[in-house]
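Here the complex is missing one protein chain, while the rest keep their positions.
Note that the chains take the letters A and B in the order they are written out, and that residue 1 is the start of every chain.
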Amino acid sequence: MRDVKIVSARFDIDGMYRLDTALKEGAYSTLEKAFSMSGREIVDMVHRSGLRGKGGGGAPAAPKWRLVADDESGLDSVVVINCDESEPGTFKDRQIISKDPHLLIEGILLTSYAVGAHDAYIYIRGEYRPFEKILRRAIDEAYEAGILGESVSGSGYRVDITVHRGAGAYICGEKSALLESLEGKRGHPRLKPHAREPEWYFGRPTLVNNVETIATVPYIVANGPEAYRGYGTPESPGTLLFGMSGHIERPGIYEAEFGVSMMEYIERYGGGVRGKAGLKAVIPGGASTPVLTADEVKEARLDYESMRALGSSLGTGGMIVMDESVDMVGVLENLLGFYRYESCGQCTPCREGTGWSDRIVSSILSGEDDMGGIDKLMELADTMNGKTICVFAPAVAGVIKAFVEKFPDEFRAGRGGGR
Amino acid sequence: MGYTLDPEILERLEELEKRYPSREALMLPALWEVMDKEGYISSEAMEAVADFLKVPLSKVYGVVSFYSMFHTEKEGRYRIRICGTLSCELCGASEILSMLMDRLAIGVGETTSDGKITLEEVECLGSCSTAPVMMVDETLHEKLTPERLEEILEELK
Partner (left out) sequence: MSRMVEITVDGIRIEAQEGRLLLPVLLENGFGVPYFCYHEALGPDGNCRMCMVEIEGSKRPQISCDTFVSEGMEVRTEGESIESVRRRILELELINHPVDCPVCDKAGECSLQNYYMEYGLYGGRVGRDEKLHAEKRVDLGRGVLHDRERCVLCQRCVRFCRDIVGSAELCVAGRGERSYITTVPGRKLENDYAVNIVDLCPVGALSSVDFRFKKRVWFLETTESVCHGCERNCSIYADHAQDFDGVERIYRFRPRRNDEINGHFICDEGRFGYRELEERHMESCRVAGADSDEKEAEAKARELIERASSIVVTASADLYLEEMKAISEFALKIGASLHIPLDGYDDPDFSDEWLKCSCRASNRASVLESGIDTAYPKLTSSDLLINFDHPHISSSEAKRLDIVSLEMDGGDEADVTLPLSVWSRRSGTMISRDGVRQYCGNILPPARNERDIYGWIDTISRWKDES
């Protein structure tokens, strides 16, 4: 396993969030090259690099870029950077905005130019105030230096970045709910379009990308798509800011290329399971990804395909490590409490299903088990899957099924107490 | 007694409006201005925001009630938000929470009798590698231990 640092290359440099330090370390060095190309050429580079979205979905980035770049309505396009990062176990985007914000700004400039947008909005979760301060200061410095504004670095191309603070709603990380929130409304996800089309912000064609996705663009422009493809696997090229938390010796964010062995990653960077107890389970990519047993962890590789083959998902790459002391019913209860609280409430299966599942698991824990039991829980998971407005409920369904199917002894109905 | 948005706030919002396709986008920015200044958003303040945005008052109310970080009542001078989601829970958040409730003599969602501190349990704060964590207003306190907690509470006195 080799150490690879693409997005995190400058994280350990003191004062990297300051413009003078950033410039010294090479920030914004891609702009000249970029403005000498056409936007289309940059989109093409991103396409050839195989860059996949790093917000949890893993969908290829270029097709989304093309939908906005190719839009012929004549309306001004918009770029939105999703910094709502609220998926439990995920804390990577925060590293970028606080440790190397100029990398993100550079990425935003390249992306905006590529798709023909002049206005970019960074939607940042309200709880990230300390990091938001750093980001805002970096943006102010960039404006003062003429890197942002009417003529980006003298290119004649305008890009304005506006930071838009969220106010505590996990569902606003879902891109259509984010746009509703950015439009000044409740964060209710939108019905999905029937044909491929861009997102819409006040009727304008819009690209929504995760912070890390955008922060990867400068590397691709500077070094070329083949360089990016030099890391990772053919289907999952490049790197991700994987992270570990929970019962791990050295929790934290450690960038790695896709395809490495999950067990090796956990040992090498995380120092393995903390304490004396052995590994019991790992949630691989943030709470909304189906849990893996210790055996599955040993088989797993950190890429989208391997995870899917195991019936799970790579998600945001935020691994939550659990040792043998853990009660899986308690863990599921913790997670379902999260989902129950965060459901936007718009559609019936999710609004009622998240509530009811949480209550079933609580009743199992308390030994009462009088709300329909495991059978009902699995049925609910089925009802929540594929019948709702957005993917929140299907994710909950996947979470429930994995816990119940992989730890059947613990979910035996009627077990008493034990929190 | 109505609520009037401060001239500085209005100025900032008017400037901000130039960056958006519609004034309605200023909903969250306007509500945050009020929240940061007053510590809560009163119904009069909501009316002022509705007037400014030129949207129905019910729309503002629906938004304020949707987002966890907006509060409609004046509570403690300091707000403690302690994370209770999985990674923090795995790293001992419940013990810290119990200690907090014990030291402050209040439960979750309550405010100390001297009006100083409101205690909230929240979902993942995005600081899982330094769990357990809590925020005191806009400051994030990581890697909490009972000793560290004592120090923080001491500072708040």
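By definition in this document, a contact is a pair of C-beta atoms (placed from the backbone, for glycine too) under 8 Å apart; a residue touches a chain by one contact, two chains touch by 3 or more.
What you are looking at is a predicted structure, and each value in this text was computed from that prediction instead of being measured.
From the options A:30, A:206 or A:346, the residue with contact to the chain not on display is A:346.
Set against the missing chain, the residues B:3, B:40 or B:61 yield one that touches it, B:61.
Interface residues of chain B with the unshown chain, by the touch rule above, are 43, 46, 56-59, 61-62, 65-66, 68.
Touch with the hidden chain on the side of chain A covers residues 169, 186, 191, 194, 340-349, 351-356, 359, 370-372, 376, 379, 382-383, 386-389.
What we mean here is this: only the chains that are shown with their structure count from here on.
Within the complex formed with chain A, the chain B residues making contact are 16, 19-22, 24-29, 31-32, 35, 53, 55, 59, 62-63, 66-70, 81, 84-87, 89-91, 122-131, 135, 138-140.
Looking at the complex, you find that chain A touches chain B at residues 76, 85-91, 94, 119, 125-130, 160, 162, 164-170, 181-187, 201-204, 243-247, 251-253, 283, 287, 318, 320, 322, 326, 331, 334-335, 338, 341-342, 344.
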